[in-house]
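Quick one: structure below, then a few questions.
Note that one protein chain of the assembly has been removed; the remaining protein chains are unaltered in position.
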Amino acid sequence: MPQVSLTVNGKRHTVEVETRTLLVELLREKLGLTGTHVGCDTSQCGACVVHVDGTSVKSCTFLAVQADGASVTTIEGLAAADGTLHPMQAAFREHHALQCGFCTPGMVMSAIDLVNSHKERMSEAEIRHGLEGNLCRCTGYHNIVKAVAAAQEVMHGRAQAAE
Amino acid sequence: MYAFAYQKPATVAEAVKLLSADPEAKALAGGMTYIPVLKQRLARPSAVVDLSGLGLAGIGVSGGVVTIGAMTTHAAVAASAEVRRAIPALAALAGGIGDNEVRHRGTIGGSLANDDPTADYPAAVLALGATLRTDRRTIAADGYFQGMFTTALEPGEIITAVAFPVPEKAGYAKFPNPASRYAMVGVFVARGPQGVRVAVTGAGQGGVFRHTAMEKALEKSWSADALAGVATPAEGLNADLHGSAEYRAHLVGVMARRALAAAG
Partner (left out) sequence: MGHEGIGAAVKRKEDERFLAGRGHYVDDMNRPGQAHAHLRRSDRPHARILGIDTAAAAAMPGVVAILTAADFEAAGVGGLPCGWAVKSKDGSPMIEPMHPVLASGKVRHVGDPVAVVIAETRAEARDAAEALVVSYEDLPSAAGVRDALAAGAALVHDEAAGNVCYDWEIGDRALVDGAFAQAARVVRLALTNNRLVPNAMEPRAALGDFDPSSGEYTLITTSQNPHVIRLLMGAFVLHIPEHKLRVIAPDVGGGFGSKIYHYAEEAIVTFAAGRLRRPVKWTADRSESFVSDAHGRDHDTVAEMALDAQGNYLALRVSTIANMGAYLSTFAPSIPTYLYATLLAGVYKTPVIYAEVKAVFTNTVPVDAYRGAGRPEAAYLLERLTDVIAHDTGMDRVELRRRNFIPAGAFPYQTPVALQYDSGNYERTLEVAMKAADWAGFPARRAQAQARGRLRGIGMSTYLEACGIAPSHIAGALGARAGLYEVANIRVHPTGSVTVFTGSHSHGQGHETTFAQIVAEKLGVGIAQVDVVHGDTKEVPFGMGTYGSRSLAVGGSAMVKALDKVIAKGKRIAAHLMEAAVADIEFADGKFTVSGTDKSKTLTDISLAAYIPHNYPIEELEPGLEEIAFYDPKNFTYPGGCHIAEVEIDPETGVVSMVNFVAVDDIGTVINPMIVHGQVHGGVAQGIGQALLEHAQYDQAGQLVSGSFMDYVMPRADDLPAIHVGTESTPCLTNPLGSKGVGEVGAIGSPPAVINAVVDALREYGVRHLDMPASAPKIWSIIRAGQSRAAAE
């Protein structure tokens, strides 16, 4: 079986995988990082989004062997060592942008990338469009959109973080 | 997924050799279509040859031609200042493929080699009269698309880059499938060195096609009025739970007008 060496949330791992193993399976089953979820099998729902070398990708549509040498960030790696939430996590909590929590990790990871790639303030419509790769069945997206709108202000230094 | 061997060659020649030696081996570009196909067990390759190590990503503009490396992602095309300046319609098309995560991984070469009948890029390639460069030759757009999921590529042949002549005007509009967000109908209109060209993706049973009646009308007059009298026959168009062939035929007209408006 091939070996994959990668850095996940700052920690280096070398693991044996089948070539048909997906990145999300490596994370969940080999590394026990079960915060990244699988909500579909057609690459539509976005529950599995993680960052690979700084950009958001669907880890269900990514072979583990393709991640060899990559640096991966998952939802578990967002908060600071002292537990301080990332501004996007804090905004999700502040604005009640999650209910069952299942889509949340992918939604947060996508939203962070979306804000990172839009230095200028996004409108509500732009945020809604920017989240089209993530499905949520609980919130009607209303509070997710509010959370992302608030988080972009913090992430780009235009406002203070939520408590 | 069924089990397969994984290879990641470092040169185009090596990749071609691997793919040519094994007819059951399959090239993997961004994987945004092919990995889902593997997951659904709709394909059973003996080996997957990952093209990401070949150095095929990059964008260049010179002599009125935009050249995009085959492994360039949709996100890179969408964000490229050079593409946005030279062919803004192409950047806009790339920025509308799939979602952010798909655009971070999906590549122009992968899209064209796969030739999904509901993909966006084939419309741009055909309407702009682009040229596909491969490991062994160049292929003109008109001879490249040969029906859905069928192209002029030979076994083992790898697209290395796509060259787009810069048009005077170009625009793209698509009507997405409400569920998958692939193009139900996408129309790319262009006026450039090769005259007026109109390509339609998503709608046709045989994949992307040129709309010659619209081309003739727009040659006479580059205006929405010119399209008013041009009918699109429903025959040969797709019909499914998302819309009849008649609806798609109607949308071809609507999207053509919107593409034209976008082109200016």
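Going in written order, the chains are labelled A and B, and every chain counts its residues from 1.
Please note the rule applied: a residue touches a chain if its C-beta (ideal position, glycine included) is under 8 Å from a C-beta of that chain, and two chains touch if they have at least 3 such contacts.
Since this is a predicted model, take the numbers as computed values, not measurements.
Colleague: Could you tell me which of A:His13, A:His129 or A:His156 touches the chain that is not displayed?
Modeller: Going through A:His13, A:His129 or A:His156 one by one, A:His129 is the residue touching the chain not shown.
Colleague: Using the definition of touch stated at the top, determine which of A:Leu6, A:Ala47, A:Val65 or A:Ala150 touches the missing chain.
Modeller: The missing chain is touched by A:Ala47.
Colleague: Under the stated touch rule, tell me which residues of subunit B contact the chain that is not displayed.
Modeller: 1-2, 40-41, 175, 177-180, 240-244, 247, 250-251, 254
Colleague: In the whole complex, what residues of subunit A lie against the chain that is missing from view?
Modeller: Residue positions of subunit A that touch the missing chain: 18, 20, 28-29, 33-42, 44-45, 47, 74-76, 78-79, 85, 89, 92-94, 96, 98-105, 108, 124-125, 127-129, 131-132, 134-145.
We adopt the following convention: only the chains that are shown with their structure count from here on.
Colleague: As a quick test, compute the distance in whole Å between the mean CA positions of subunit A and subunit B.
Modeller: Their C-alpha centroids are separated by 29 Å.
Colleague: For subunit A, which residues are in contact with subunit B within the complex?
Modeller: Touch list, subunit A to subunit B: 2, 18-20, 22, 41-44, 46, 49, 55-58, 60-63, 65-66, 110, 113-114, 117, 130, 132-134.
Colleague: Residues of subunit B touching subunit A in their complex?
Modeller: Touch residues, subunit B against subunit A: 1-6, 8, 28, 31-32, 35-36, 38-40, 48, 50, 52, 75, 98-102, 104-105, 180-181.
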